[in-house]
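In this view, the complex is presented without one of its protein chains, the others remaining in place.
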Amino acid sequence: MKIHQLTYIAYCLKMDIFFYITAFVTLFSTIMVITRHNPVHALLYLVISLLSLSVIFFLLGAPFVALLEIIIYAGAIMVLFIFVIMLLNLGKETAAQEKAWLKPKIWIGPVILSTILLAELVYLITMAQPPSYTLQTVDSKAVAISLFGPYLIGVELAAMLLMAGVVGTAHIGQQKKTVLHRFLKEEEPS
Amino acid sequence: MNAPISIEMVMLLAGILFILGIAGVIIRKNIIFMLLSVEIMLNAAGLAFVAAGSRWAQPDGQVMFIFILTMAAAEVSVGLALILRIYHQHKSLDIDKLKEMKG
Amino acid sequence: MSGNDFIALSPLLLLTGSSVLIMLLIALKLSHRNIQLSSLLLFILAFFSLFYEPDVSPHHIEPLLVVDRFAVFIMGLIIFSGLVVNILSYIYFEEKEEGPKEYYVLLFLCTLGACVLATSKHFISLFLGLEILTVGLYALIAYLKARHHNIEAGIKYLVLAAFSSAFLLFGMALIYLQTGSMEFSIIGRSLHSLPSLPPLFLTGLGMMLVGVGFKLAVVPFHMWTADVYQGAPTPVTSFIATVSKGGVIAVLLRFFIVIDGFRFSPLMLMLMSIAIASMIVGNLLALQQKNVKRILAYSSIAHLGYLLVALIPGSVMSIQAVSFYLAAYFITILTAFGIMTILSTKENDAEDIESYKALFWKHPLLACIFSAALLSLAGIPLTAGFVGKFFILAASLQAGFWMIAFVLVIGSVIGLYYYLRIISKMFSGRGGVPRKEQRSHPVFYLVSVIVLSLLTLFIIWFGVYPSGLIYFVDYFRLNM
Amino acid sequence: MILTYLIGILMGGGLLALLLGQWNKSLPKWIALGTVSIGFMLLVSFWIDQSHGVNIFLSETWMAEYRHDWIPAFGISFHLALDGLSLLLLVLTFFLGILAVLCSWNEVKERVGFYHFNLLWILAGISGVFIAMDLFLFYFFWEVMLIPMYFLIGIWGSEKREYAAYKFFIFTQASGLLMLLAILGIYFIHGSNTGNYTFNYFELLGTTISPDTAFWLMLGFMIAFVVKLPLVPFHSWLPDAHSEAPTAGSLILAGLLLKTGAYGILRFVLPLFPEAAQSVASWAMLLGVIGIIYGAILAYSQTDLKRLIAYTSVSHMGFVILGIFAFNELALQGVIMQLVTHAISTGALFIMAGMLKERLHTRDVRLMGGLWTQMPQMGGTAMLLAMASLGLPGLGNFIAEFLILLGAFKANVWLTVLATCGLIFSAIYSLWLIQQVFLGPKKTPDSVQDFSWREIILMASLILSIIWLGLYPQPVINTARPMINKLEKLFVNQSTNNKHVNNLHSTICIEHASSTASFSNTIKLV
Partner (left out) sequence: MDYLLWLIPAFPLVGFIVLALLGKHLSRFWIAIIGAGSVSLSAILTFVIGFSFLSSTPTGGHYSQTLWTWLEVAAFNPKITLYLDALSLVFVFVITFIGALIHIYSVAFMAADKDYARFFACMNLFVFSMLLLVLADNLLLLYLGWEGVGLCSYLLIGFWYENPTNGYAARKAFIITRLGDTAMAIGLFVIFYQFGTLVIPDILALAPSTWHEGATIATVAALLLLAGGIGKSAQLPLQTWLPDAMAGPSPVSALIHAATMVTAGVYLIARMHVIFQLSPIVQMIVAGIGAATLLIAGFSALTQYDIKRVLAYSTISQIGYMFLALGLGAWTAAIFHFMIHAFFKALLFLAAGAVIEALNHEHNMFKMGGLKNKLPVIFWTFLIGSASLAALPIISAGFYSKDQILWYAWASEHGSPILWLIALLGAFITAAYTTRMMVLTFWGDAKTSVGHYPGKLMTIPLIVLAFFSLFAGFIELPHNFGQFTLFSNLLHQVLPETVLKAGIHGELLFQLLALLVTFGGIYLAYIFWYKQPQRIEKLKRSAPLMSLYRFWFSGWGFDQVYQVLFVKPIVFIANINKNDVVDKLYQGITTATVHLYRLLSFTQSGSLRWYIIGLVIGAILILSIQLML
């Protein structure tokens, strides 16, 4: 219900202006993400970026995805990052390291490259001129039907994907006290 | 329900986000930032999918987004595990120090 | 999903089930040997399940998958490679410090991913298959996590793979935006009426090529190859070199065939330049390389270039050529890495070229097997590689692509040099009599050697009398 | 069937030698000797049968044929056939094969089994090349002979063996691949013309190809053959390979491998692309002449005995090219004689170089000298071989070179004159070689043994062959004649409007005509 209300409000408030504002926030916070020296700051900007993106998803008529964006991306994945940053106590050192690193001399090349790519991409996208159309909300029901209808196998495969992730993470994350051969260290079970 | 947002604008936004992600990957030194930037890129791709899906009024775009999300999660988890490993081995997350293999 | 669907999907299901089963077995704390043996059994099972595929007409499991003869062929190759890698892995991991059990789970998952790629006819299954394969590989590459090289290779692969996946996804999104569907056939149909490609589609395809190109390790997306090959444990390297490439090539071929992309000259121009660059750069990079794994990595760049050459004409013969070459390449590369695996010691993989010095005098059989594999890679007659290369040349000349064929020849000649370098290293030096080494795992050693000898026999058989394989390849051809 | 037996015997013998070599060191030699001798005897009796039973002079060109499907999907068959040219070269192959086994009798002490395996497989490959009548099969054998040769040089060669082996392999392989392209080209052209996709030589013979395409395809074939031959400037692999290879390797390289190039041109380039071959004839002849002189000059400056001999091969093979592209019976017969006699004489020189190396442990001629005193037999033999190499009449090489020059004179006067000057250079290097090694003051302090009985037999057989070929070459000429005649017929039509007639030649003709005219005038006046 609430979602519908929100979109409605947005509609009333001249949707395109709303979109542009959100887009600006997204871009701004993304730029901040890639320019901040402190990882935590960057991460927070990323959360902002993700949140504003979820607003755009709303505007595009995809409320289910918008929520997933907040819950999983901004919620779960970012938390993972924060967790690692905290775990490794990456703070000032990293910030200093990044600060020393991020000089115009360093970033000018990549920026030029990115700009070229951007220009090409923009040109190619705008050149396309897709026909005008109407945005329609595709609600969670439709998504769910499609997920558990035709794309059921996909969901199962996604499960295997996650399993691969889990097994891999478990193996790599597993701590061992020694790197010696396990036969030689029989008394210390791994 | 009509929405006057131009699809081009959305795609442009996705494109710019994507490029920002690329720029982030290239210019950052810390591997965590690189991963973050990759997430931005994936997000941009997701945005593009959602936009395309809504352009055709199909759920497929969103379905794809969900799968992207899955993949991102799996990838981030393995990636972070690797980052921990690297930190243990090198006491640093400087990607430029990982140059043992070359030539 | 009907019963038929189940039968059609039985290899995939078996692979999925196997991974879960192995997990359970690990939980039961079975020994490495038992897990290895059971996984071997499961691989064999999966392989034989292919024989029960309904072989009449393509079986579509809408909208994601299709099981046709070509898919069966590619799956066969993939599962076979998984099987061989599985056999070879035992000694390798038994000697290493790491607990090898999860390895088998990941192996099954990666094989599954590749099989999904081989059967996919939809962007979603493509993406999922690719990611299952990739995510599994992250962990496999970094499997010996205490070693710096493994971890370095892992993170490099991870960042790059995610990066390229983003490209792939963005490209897919653009195509989806243009065509309104993610299924190959519908995309093809929507393009059917168009004389030239719409720019959005082309852009999308270009970005997809970046992603696919990365996976195939073709120039200019090749730079990770050598580092990852070197860093990964040798069995995993052989897995990357075969399974992950094979699956991607299969889906690429299917995609191009279904959308009939061969009509569009910009696309072909892109592929052609990639192929040419790959053949030349790959071979040149390997020229004076000292590390055998890196040599094979660079050579794989070139070989993927050759495969693209075969693919470009898009004719019946080119599909046959791709299949044939893939088969030959799989067998050959498995043999080569198999030797490397066998020769690896507890501390080091046998990757320095110096460690092959006088191998012929120490282990004549292994040296001969390795020579056969290298000669096959170089495309010398009497080996499968030669017939494969011949097939490719035939396919490309049939369509009149003289230029590319010529570059292929140049590339092969440069390639000869480094293959010969390894071979002459093996024959150089006047080592003493072969000494009997005490093998810690005689049975598995024997089995490995037998498997490699069999593979060598295949290499020579297909090189001398390729009719059987040609017939086979033709039978399992992708229908246009 | 005899054809498959021949190849089968060699391959089987090779495997047997490899396997039994594990147990016994001297067994492989005997197996190899037995195998090659059996093959040789089979072949010689076949030859005698042919020349007696069937009238070899005018009969059917093809004496034996065997055909079996191999890769039907491509129209590839296992197709062997034998005509006079092939027969001669096969006999040569087995003859030199026996000598190769004999001359490595004591030289090879390591990995005897593998050595003889390689030796026999090289011979098998070469035999295959000489009788394969399917282009794919031909290419297959073409490559098959390379790998064992590579091993032979790379394992049992001398100091720089690896470099030499690489160079040899890469040169031949690169050019071979270009030939493969050309083979595929003609395959598809023939296929699309007729709908019959086949690699069968006989069916491809009549393929109509547009001149431009034909030119490029012919170049593809040519490059493989002239590298093997070798023609300057593609010769640079040869000195290294020859000088680093073990004696038997050098013998086979010089005696047989080089011949495959010439064989290829005669068998494939000329019949498949007669017009295109005609169009490059003068250039090829020019290169041949350059090769004659360039090789000779290089030979003169060498200090490494085997390198010197190797460069003489370059020089002699220049004659082959010159003769082939003269397109007439005289020259072509000369070419075939040159193939046979060069194989024998240069092979003998290499064997001798090997013997010297065994005795003196060096190939540097500056360290030799005055060996005649200690080894008069070897000195005399060397003298005879040097004389053969410089084309002394009465020895086989003279017949070959004279016929080639005589034939080439008809095609191109000035080039032939230049080529004839090559005879002077060949005298210079041959005599220089003899002077450095056998004459002059004695430089080797330790006493060296003259020929042993095994070596006498080896050398005697070679020398007798050379003298036989010099005094009565008719059997060889007769055997090759049907094939040569067929080849010549291809070019008869073109020779009437031959544009390559040289100025002098035309003046000769005009003079001739006018002199006859004036002669008849005088008769009338009388």
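Remarks
Order as written gives the chain letters A, B, C and D; numbering starts at 1 within each chain.
By our rule, a contact is a pair of C-beta atoms (placed from the backbone, for glycine too) under 8 Å apart; a residue touches a chain by one contact, two chains touch by 3 or more.
What you are looking at is a predicted structure, and each value in this text was computed from that prediction instead of being measured.
Put simply, the hidden chain is in touch with A, B, C, D once you look at the whole complex. From the options C:L284, C:C368 or C:L454, the residue with contact to the unseen chain in the full assembly is C:L284.
For the chain missing from the display, the contacting residue among C:P220, C:G400, C:G429 or C:G468 is C:P220, taking the whole complex into account.
Only one residue from C:L9, C:I155 or C:L216 touches the chain missing from this view: C:I155.
When the whole complex is considered, the residue among A:I116, A:I145 or A:A159 that touches the unshown chain is A:I116.
Interface note for the absent chain: among D:V232, D:A281 or D:I466, the touching residue is D:V232.
By the touch rule set out above, chain C reaches the unshown chain at residues 155-156, 159-160, 163-164, 167, 199, 202-203, 206-207, 209-210, 213-214, 219-221, 223-224, 226-227, 265-266, 269-270, 273, 281, 284-285, 287-289, 414. Mapped onto chain B, contacts with the missing chain fall at residues 22, 25-26, 34, 95-96, 98-103.
Chain A meets the missing chain through residues 109-110, 113-114, 116-117, 120-121, 123-124.
Convention: only the chains that are shown with their structure count from here on.
Between chain A and chain D, the least number of touch steps comes to 2. Taking the mean of the C-alpha atoms as each chain's centre, chain B and chain D sit 66 Å apart.
Each chain gets a centre from the mean of its Cα atoms; for chain A and chain C, those two points are 31 Å apart.
In chain B, the positions touching at least two other chains are 7, 11, 18, 21-22, 35, 46, 51, 53, 55, 58, 60-61, 63, 67, 71, 74-75, 78, 82-83, 85. Working note: touching chain pairs come out as A-B, A-C, B-C, C-D.
Those residues of chain C whose C-beta lies close enough to touch chain D in the complex are 375, 380-382, 386, 390, 393-394, 397-398, 402, 405-406, 409, 412-413, 416-417, 420-421, 423-424, 427-428, 430, 465-467, 470-471, 474.
Those residues of chain C that touch chain A in the shared complex are 1, 16, 19, 23, 61-65, 96-97, 99, 102, 105-106, 109-110, 112-113, 116, 124-125, 128-129, 131-132, 135-136, 138-140, 142-143, 145-146, 154, 174, 177-178, 198-200, 202-203, 346. Against chain C, the residues of chain A that register as touching in their complex are 121, 124-125, 127-128, 130, 150-154, 156-158, 160-161, 163-165, 167-172, 174, 176, 179-182, 190.
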